[in-house]
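My structure is below; once you've seen it, I'll send some questions.
The complex is shown incomplete by one protein chain, all other protein chains being positioned as in the whole.
Right after this comes chain A.
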Amino acid sequence: MLLRYIFFRALMLIPVSISISVVIFMIVHLLPGDPIDNLIRVGSSPDDRAALITKYGLDQPLVVQYFKWIGAMFQGDFGEAIVLRRPVADLIAQNLPYSLTLGGLAFAFSSIVGIILGTISATTRSTLVEQVVRGFILLGSTVPGFWLALLMILFFAVQLQWFPVSGAKGWDSLVLPVLTIGFGGVALVARVTRVALLDARREDFVTLLHAKGLPARAILTGHLMPHAMLPVVTILALRIGWILGGAVTVEFVFGRPGLGSLLIRALGQRDYPVVQGCLLMLALAVMLGTLIGDVAQAAMDPRIREAKK
């Protein structure tokens, strides 16, 4: 039943991928600005210009460009970066591991700490603990990441000199970026966990669980948590994509290599193939994230497994 669900859910990715690829292809061509202007030396002749345009295929009809682009993509060829003059695939392969490490750690940090904090705030009898956690949740949901990054650099890196200011050498350079990205995530996950737990506790079947003589702790771990995890999984799945894309500003502030830094630089230089390659990777991450989230939900909830046939 679950395999069947996964199969049909994965099939739905095909039309989505096609639309996304068209949009990514079109957006870049609709943007103002011309990459040839950036590329060409001042004082070049119109002939030089025409030669460059032919070289990158920018003179062909859009439809032809699209199919050439997508066809090459299936062979792992993302084209060549106009400004950096290297294969886009190489650039992505070089930067992706940094983003995956940072995103993966931030994701794990925000999921684990968020779920724990949310559970504590929903179950504690101490109003002080609850207030503190709720205060943290409010702070975490409202403070923008780039500003937090600057504060943390000032305090932990410049004043205390515990961690490096920027760069990607060694594990200690990961601490501040992971905390920065993770902070907002922790708050979000904690909030969703808290609300979901409080909602689950009001369900009718919980009364019957108590009437069966189950201890409160067993009800929490055996019944309330699985229910609360349904919306949490949805949020986490959305964050898989968000963390890769959302790391853009944080990578920039901390001067780390990564997909985000690559994208920002390519946008500034109007390097079409690089921008397209990066956007495609981010879109892929979002699609995979929602797929994983949906499958996880179906694995947890028998009603979802059977609803979609």
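Note that in this section contacts are C-beta pairs under 8 Å (C-beta built on N, C-alpha and C of every residue); 3 or more make two chains touch, one makes a residue touch a chain; residues count from 1.
The rule we apply is simple: contacts and distances are computed from a predicted model.
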Between "ABC transporter ATP-binding protein", "Citrate lyase subunit beta", "Nitrite/sulfite reductase" or "Sodium:solute symporter", which matches the UniProt record of the unshown chain? "ABC transporter ATP-binding protein"
May I ask which residue of A:V64, A:A93 or A:L208 touches the chain that does not appear here? A:L208
Residue of A:G71, A:P144, A:G268 or A:P302 touching the missing chain in the full complex: A:P302
Positions on chain A contacted by the hidden chain, ascending: 203-215, 223, 226-227, 300-303, 306
